[in-house]
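Please read through the structure below; I'll follow up with questions.
Every protein chain but one is kept in place in this view of the complex.
Let's look at chain A:
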Amino acid sequence: MVVPALAMFVVFGIVPLVGVLLLSFAQWDGLGAIHTAGISNWRTVLSDPALPHTVLVTFEIMFLSWAVQTPLSLLLGVFLAGRQRYRALLAVLYFVPLLLSSAAIAITYKALLDPNFGLGPGLHLDFLTQDWLGKGNLAVGVVIFVVSWQFIPFHSLIYQGGVRQIPTTMYEAAAIDGAGRIRQFFSITVPQLKYTIITSSTLMVVGSLTFFDLIFILTAGGPGDATRVLALDMYKRGFQANLMGPASVIAVLLVVLGLILALVLRRLGGSTTASQQEGA
């Protein structure tokens, strides 16, 4: 009974994983014949002066989006774990951004932030009227905001589930000992949510390696290379410049980075599972 799933997964998951490693030692333009290329692709990519910047941008967006999303998701999750009817309604509404495709979200924000016809000029608000996607730092900020807009709802749901598993007796005991609400939050809620925090962080961090469509449509990596993350770099090298070999090198780096990050986070927290799936 396990055979059909295993076969599909091996053919389209494991074989390509091995294949990408092999292709990183090959020369291929995406159409013609494939030649072996030795380590030349690796040399090209690793000595590319643009690579450190790409890696830096990838980590910058990874870290900043984690740092923005985690505290907000945690607070919202704790809040949503309450029982009033309207909180259930809020949780329903929060979920809506996850239903939109990244393409739709990127297109929407591009229109909203347009310096001529977007929200700022429309409302005559000067601070909103900026060339948001035309300046490096602003563009990185926009990417992080849009990512948070899309995924904080999901992570707050994870936290909501986690908070509900905390035994209420712990809060009762703390209240008897005279601990205030803030004290309770830091002494009970946060430590009890350790595994939830690690699960959620793993999903965020490893998932951020796969931000492609959002950035591709929103900024196409620009302005300049300000938002050119590794996944986008791979696409541009492979499918725009037709250099599949160097693109495969980037892909291998992505796999290795993803596995390392997942393992490190798992080490931190005992046993959790990581997912690369978009939105997960």
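In this text, a residue touches a chain if its C-beta (ideal position, glycine included) is under 8 Å from a C-beta of that chain, and two chains touch if they have at least 3 such contacts; residues count from 1.
Just so it is clear, contacts and distances are computed from a predicted model.
**Q** Would you mind picking the UniProt name of the chain not drawn here, from "Nitrogenase molybdenum-iron protein beta chain", "Sulfurtransferase complex subunit TusD", "DNA-binding response regulator" or "Carbohydrate ABC transporter membrane protein 2 (CUT1 family)"?
**A** "Carbohydrate ABC transporter membrane protein 2 (CUT1 family)"
**Q** So which of A:75, A:190 or A:241 would be touching the chain we can't see?
**A** That would be A:75, which touches the missing chain.
**Q** Could I get the residues of chain A that touch the absent chain, sorted low to high?
**A** Residues of chain A in contact with the hidden chain: 1-2, 4-6, 8-9, 11-17, 19-20, 23, 28, 30, 72, 75-76, 78-84, 87, 90-104, 107-112, 117, 119, 122-123, 149, 152-153, 157-158, 160-169, 171-172, 175, 181, 195-196, 199, 203, 206, 209-210, 212-213, 216-217, 231, 234-235, 238-239, 244, 247-248, 251-252, 254-255, 258-259, 262, 273-280.
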